Each structure stands twice: as C-alpha cells, then as structure tokens.
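A protein chain is absent from this complex, but the other protein chains hold their places.
First chain written, first letter: the chains are A and B, and each begins at residue 1.
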Amino acid sequence: MTELLTLLLLLASLPFFLAGTLGLLRFPDLYCRLHAVTKADNLGLGLVVMALLFQADSWRQIVHLLLTWLLVLVAGATVAHLIARKARDDGHQYWRR
Amino acid sequence: MSTFYLGLALILLLTISIGLVRVLRGPTATDRMLAAQLFGTTAVAILLLLGQATDSPAIRDVALIIALLTAIAAMTFVRRIDIDKATETQGQNSHD
Partner (left out) sequence: MIHPGPIFDLILMTTLITLAWLLLAGKDLFRAVVLFISFGLLTALAWVRLGAPDVALAEAAIGAGITGALLLVGLGKLGSAERCRRTVRPATALQRLTPAVLIAVIIPSVAVILLLELRQLKTISFGQQKLVLSLLDISGTDHPVTAVLLNFRAWDTLLEKGVLLLALTGIWSLDQAHPLFHQEPLSPVLKGLSQLYLPILIIVSGALLWQGSYAPGGAFQAGALLSAGILLAALGGRSLPSYWPGLPLRLLASCGLLVFLLVTALTLLTNELPLNYPQELAAVLILLIEIFATVAIAVILAAAVAGGHPAERHKHHSPSPEKKP
C-alpha cells in the first residue's frame, strides 16, 4: 500500500521538474524564468519528499526529510526575491508581448 | 523499487543536463545564476532518491548540505561588488 502511494507521488512529481526545466529554457524573460525555477521545482521536490516520507524508517528520518524540503523552500523564495530585486534595480527589461 | 528510484533520478539528471543550455545561452549573468539555483534543487531531489535507493542516511546529509548552501552562492551574486558598475555613472547600460 505504501509502495503504491510512493510510486504515485513520485510519478506526480515528474511533470513539475520537467515543467521547471522547460520554463527555464523557453520563457521569454528573466522574471518569468524565476517563476519556473523556484515554484515548479520546489513543488516537485515537495512531492518527492512526501513520497519518501511513506518509506521512512524512523522519526529522525522524517524530520530530516521535512527539514531539507523546508530549507529548499525558504532558500528558493528568498533567492527569487533577491534576484528579481537586483534585476529590477539594474534596469533589466521586462518582456512585453 | 530501487530501480524505480534510480530511473527517476536518471530523468532528473537529464533535466539538469538540458538546463545547462540556459547557462550557456542565457544573455545576462542573472540568467546563468538562476540555472545554478535550479540545479541545486534538482540535485537535492536526485540525492534524496539515491539515498532511498541505497538506504544510506549519509546521502541524505549531502542533500541537506546542498539545500543549505545553494542559497549562499546566489546571495553572494546579488550582493557582489561589480567593478564596472562601481565606476559607471548611474543609469548606464546594465553590463551584466
């Protein structure tokens, strides 16, 4: 039962990772690429962590996994904000249709 | 089951390899730094999967460290002193 759940969650995370990379390559602007990188990949990682939680052996492992994901979330959000702020201050052009 | 983990890790590694194109192409330096951030997150996912496939808590420690440290390179990038900008007057082209 848990194996099936793990399998499903891992399969569900795959499109998010692919979307993140696709967005990085194909979006027209720096600011759009920021969305792809931080949001999509962090969600994909969250699904992977959730999948592995069901396979965990001990509480220590669960806390370890959750801490890793939380740190990636915080780092991703902060870095996205800082990079966007610096790009705007440097005068980076916005993409208009 | 571990074959499945490895297979997923393989696909994630391919996304890193493809994402390298952005580092090579990205018109500005910020684009390149962005890709490095992506690689960090994906590397954490790969390592978590590898750690589960080989049942090794040490690999999960490596994932934790990468999660902690990718932010540092990006933050240094944001706050670094760029000699060109320091000597240019305000409002010039962004010479990233």
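Heads up, the rule we're going with is that a residue touches a chain if its C-beta (ideal position, glycine included) is under 8 Å from a C-beta of that chain, and two chains touch if they have at least 3 such contacts.
This is a predicted model, so every value here is computed, not measured.
The set of subunit B residues touching the chain not shown comprises 3, 6-7, 9-10, 13-14, 16-17, 20, 23-24, 29, 32-33, 35-36, 39-40, 43, 46-47, 50, 56-59, 61-62, 64-66, 68-73, 75-84, 95.
Remark: the residues of subunit A touching the chain excluded from display are 71, 74-75, 78, 81-82, 85.
Operating definition for what follows: only the chains that are shown with their structure count from here on.
By the touch criterion given at the top, residues 1, 4-5, 8, 11-12, 15, 18-19, 21-22, 28, 30-31, 33-35, 37-38, 40-42, 44-45, 48-49, 52, 57, 60, 63-64, 67-68, 70-71, 74-75, 77-78, 85, 91, 93-94, 96 of subunit B touch subunit A in their complex.
Only residues 3, 6-7, 10, 13-14, 17-18, 20-21, 24-25, 30, 33-34, 37-38, 41-42, 44-45, 48-49, 52, 55, 61, 64-65, 67-68, 71-72, 75-76, 78-79, 82-83, 85-87, 90-92 of subunit A touch subunit B when the two sit together in their complex.
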